[in-house]
Structures are given as C-alpha cells and as structure tokens.
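Missing here: one protein chain of the complex. Every other protein chain is in place.
For chain A:
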Amino acid sequence: MPRNYIARRIAQEFKDGMYVNLGIGIPTESANYIPAGTQVFLQTENGGLMFGPKPKRGESNPDIANAGAEPITMMAGGAVFDVATSFAMIRGGHIDMTVVGALEVDEGGSIASWKIPGKLLTGMGGAMDLLYGCKRVIVAMTHTDKHGNPKIRKKCTLPLTAAGVVDMIITDKAVFRVAEAGLYLEELAPGITAAEVERLTEGTIMNIIEWEHIEIT
C-alpha cells in the first residue's frame, strides 16, 4: 500500500470550515489532498493559523515556519501569534480536529507516541496538549511496526501521551471508529480482508462478525 494512501484517506475527514492541526509526517501530507471546495484552516502550534504551502526559493521569511521548522507561507486572511495564544487555541478546545502519528493505540482510545524507555527520548512537545484539547483526535499510522507487530493494542505497553482520547484510527489496512465499548471496523483498504485486519490487530474488534458475514455473502 503506498504511503500516500493514508494521507489521502485522512483528507476525506476534512470538512468545510474546520480548524485543524496536523502532526509532522503523514498527517501533514494530507493537506495536499484537501477536497476541492473545502476550506480548512490549518493551525501550527508555533503560532500560525491559515498557513499555506512552502514558499519559492528567495521568497521565504525567516520567521514564518511550521512546527517542524520548515518554511511555510501565510495565506490571505491568516494570522500569526505567540505560543501562549496558540496553546490557548489548542488546550482551550478551539481546534476542531488533530491528526497525529503514534507508536501504539489501544482499544480504550489511549495513545503512546512520545517515548520508548531506554530507546527513544524526545520529549512530548505539544502532543499532550493537542490530544487533550482538540475536539476530534485521529491517529494515522501504519497498521503494524517494521517487524509486523500490531500497533493497535488491547492496552498500550509504552508510556502514554494521552489516555482515552482517540476517536478514529486510519491505517494502511483499515479505518476504525474508537467508541466507549471498543474498536469498530468501518472500512478496509483496497485488497485487504477483515480476517487479515483481525489477525494484525491486538485490540478486540467489536463488529468483526458483521464483516465476516459481508465477506461470505
């Protein structure tokens, strides 16, 4: 499955007028696939709202960059501000949706994305604030790690970034809705079977029987 499959699928979640913060990597790529006629206001936590694509060489501004320190442009109607204002937007519940990557997500909607004890030390950055404050949280990631192990777990084994906040999981194999009762399989990626998804997912899929039924008929 090509990498941009996930980015294209994320873009289907953009609704007109939404304020959205996109994490670094695949989530940021999804901005390239915003449907025509849909206006999405992109926020970056270092202090920008309504930013656009990267500038042309010679036209960059040393003080206009995204949260990954990459040059961006501000669109007409956009705004720049300080980081305290930015996190008032984020933590204060003013951002409609965030899309982030993860190391693990579990059936209770908890997410681990910032630390692997003894291996990965980066700090949480703005991830905890975003996951707590944004109205809707989508996790976008590959379905398994590079060794083929499930990244969707019954319970996260790594230190959490936030507990019980994830609303939707988009992977290269499937889309899940995360509800109080557990994981609901909503879509399969092209060529993927429900049985395969079940085998590569550690958390319990509440509606897997319905999907098996669909496949038989």
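The rule is short, and it goes like this: a contact is a pair of C-beta atoms (placed from the backbone, for glycine too) under 8 Å apart; a residue touches a chain by one contact, two chains touch by 3 or more; residues count from 1.
Simple rule for what comes next: contacts and distances are computed from a predicted model.
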Name of the absent chain as recorded in UniProt (options "3-oxoacid CoA-transferase subunit A", "F-type ATPase subunit delta", "ABC transporter permease subunit" or "ATP-binding cassette domain-containing protein"): "3-oxoacid CoA-transferase subunit A"
Option touching the unshown chain, where A:Ile6, A:Val40, A:Ile90 or A:Ala140 are the choices: A:Ile90
Sole residue of A:Ala7, A:Ala65, A:Val99 or A:Ala174 that reaches the chain not shown, by the stated touch rule: A:Ala65
Listed residues A:Tyr33, A:Tyr132 or A:Tyr184, member touching the removed chain: A:Tyr132
Hidden-chain contact residue, picked from the options A:Glu13, A:Glu29, A:Glu45 or A:Glu107: A:Glu45
Contacting the left-out chain in the complete assembly, out of A:Val20, A:Val40, A:Met97 or A:Leu160: A:Leu160
Residues of chain A in contact with the chain not shown: 45-48, 54-55, 57-58, 60-65, 67-71, 80-84, 87, 90-91, 110, 115, 121-129, 132-133, 159-164
